[in-house]
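Single-structure report; data block below.
What you see is the complex with one protein chain gone and the rest in place.
Per-chain numbering from 1; labels A and B assigned in written order.
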Amino acid sequence: MPSGVRSAALRAASIAALLLLWWAGSQLMRAPDVLPGPAAIARTIASDLASTGPEGQSAYFHIGITLARIAITFAASMLVGTAVGLAMGISRTLEGALMAIIPLLLTVPTILMVFLAVMWLGFSEAGGLVAVMTVVAPYVAVNIFEGTRAIDKSLIEMGLTFRASRALLVRKVYLPQLMPYIFSAFRYAFGMTWKVVALAETFGLKYGIGYMFFFWFEQFNMRQVLAWIVIFVILMLVLEHGVFARLESRAFFWRDSAARHSPA
Amino acid sequence: MLRSGPGIITVALAILLWQGASLFFLPVVFPGPLTLLNRMIEIYSDPASFRVVGQTLARIFEGFLLSMIAGIAFGILMGLKRDLEIFFDSWIMVLLTVPAVCWAFLSVLWFGISDAAPLLTIVLIVFPFVVINIWEGTKARQPDLTEMAAVYRAKRPLLLRKVIIPQLMPYIFSSLRIALSLSWKIALVAEAFGAGNGVGQELINWFQDTRVDMMLAWGVSFMLVMVAIDLLIFRVWARRVFAWRPQLAA
Partner (left out) sequence: MQHEPPARPPSPSAIAVRNLRKDFLAPGGDRSFTVLDSISLTVDPGEFVSIVGPSGCGKSTLLNILAGIESYEAGCVDVAGHAGKANSQPRIGYVFQTPRLLNWLTVRDNILFVLEAQRIPQPRWDERIAKYLRMVGLAGQERNYPLRLSGGMQQRVAIARALAIEPDILLMDEPFSHLDAITARKMRLDLTEILATARPTILFVTHDLAEAVFLSDRIYMMNTKPARIFKEVIVPIPRPRGPEDSKVLDLEKALVSEFFAAVETKA
């Protein structure tokens, strides 16, 4: 069968197999609290979405808060990280100075950062923001910095022989070469951001998906814990693959070389 | 990294600023470098602390080893067979998307406060990471070499051993390093939730007691241990093993 159809079939089979495995596991471990099956979780999710949860807030509220936190902390980290990375690319002194500290920041475990942020800034949004930024921004900075070092100088030279102004060079030669690095930093930073947000919500922030994880965990409510995990996973999968992958392929379509043979 | 002038100055300045700032706060809230040093000495004067660190280290290495072995095997499989790749792609995606804290919760709900729970958490996070790395590395193998081996009628095991795996070495090596780094950070999260012992447990205990000084003392000292291990394995040992190909040791 044609490869496109075959891939689609395999993917469908894959998801089906996963659900099947899950269901089989839930049947094997008969005590429902150990591994509720897909159907039970689906029902739980539906009822969560339809009703008001504990603390008097709807599920949509928690989801919304988490998404908002992710959006804000992600944007802040990307901005700061990119600015720092670019600055490091321009100034060798800054590069030397920061390359001494950044690896240190990258080594500190996330949980320590979250604990510190909560202990110093309290159970506040500021704490969450700082926790995310201290984890994600250095990572972005290093990525962008490496991008600046990978710029093809022969193209800048070419621009100079044609007397292109600095602004033109930055716009048309420098920045487009940074785009792949910005994008990859984007994707990884996004992945890191929501993980830190989930952790921060578990320990120190009120409301949000992470908060719900911990709430139901403390009550040993397996069904709810799994339900919220599934909600989170689906949301993140949609964002990562639906949004990012599409953006990326559209931005970089010029990279495909044609298979057809052209005469010289 | 510390070899540059600006680097040394920055670090020295940072430490001085830190010590200065800490004078404005209680040591339990914002400890300075000297306070931290004192606490660390307190901690490690007690031999029981070494047991705690040992527990965490054992977990880390178990989880890391399991993830590496399973991850490399699985990654090679996925890289070699396109059908397997497409099939398991979504499973790996799901594994990657679940945050560590969720696995930590689930593991505790399944296995209770035990050794199994943190181990499972570590493996569930590190395994997919290794799989992806090795999978991409396998896909990047040079087809001309495989073709050449086929012309000379090399059998599968020989092909794997002498043609494919050697091309994977840079990927294995780099994922080794990052996997270890990931393993110990996850271990701390997992222990915080469900081990009953270990450095992670210490961290959350002191967090709940709002003792920043003790928490940082445990945290920073453990970080130093892991950095030392990383340097030992990946600089010292690697430099000798890869003397013939220095770029791998970098």
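As a convention for this text, contacts are C-beta pairs under 8 Å (C-beta built on N, C-alpha and C of every residue); 3 or more make two chains touch, one makes a residue touch a chain.
This is a predicted model, so every value here is computed, not measured.
Though it is not drawn, the left-out chain touches A in the full complex. Screening A:Leu106, A:Leu168 or A:Val243 against the full complex identifies A:Leu168 as the residue touching the chain left out. Among A:Gly25, A:Pro54, A:Gly122 or A:Pro176, only A:Pro176 touches the chain that is left out of the view. By the touch rule set out above, chain A reaches the unshown chain at residues 154-155, 157-165, 168, 172-173, 176, 179, 254-258, 261-264.
The definition used in the following text is that only the chains that are shown with their structure count from here on.
Centre-to-centre separation between chain A and chain B, using Cα means, comes to 19 Å. For chain B in complex with chain A, the residues that touch the partner chain are 1-2, 4-11, 14, 29-30, 83, 86-91, 93-94, 96-102, 105-106, 108-110, 181, 184-185, 188-189, 192, 200, 203-204, 207, 210, 212, 215-216, 219, 223, 226-227.
Against chain B, the residues of chain A that register as touching in their complex are 7, 10-11, 13-15, 17-18, 33-35, 93-101, 103, 107-112, 115-116, 118-120, 191, 194-195, 198-199, 202-203, 210, 213-214, 217, 220, 222, 225-226, 229, 232-233, 236-237, 240-241.
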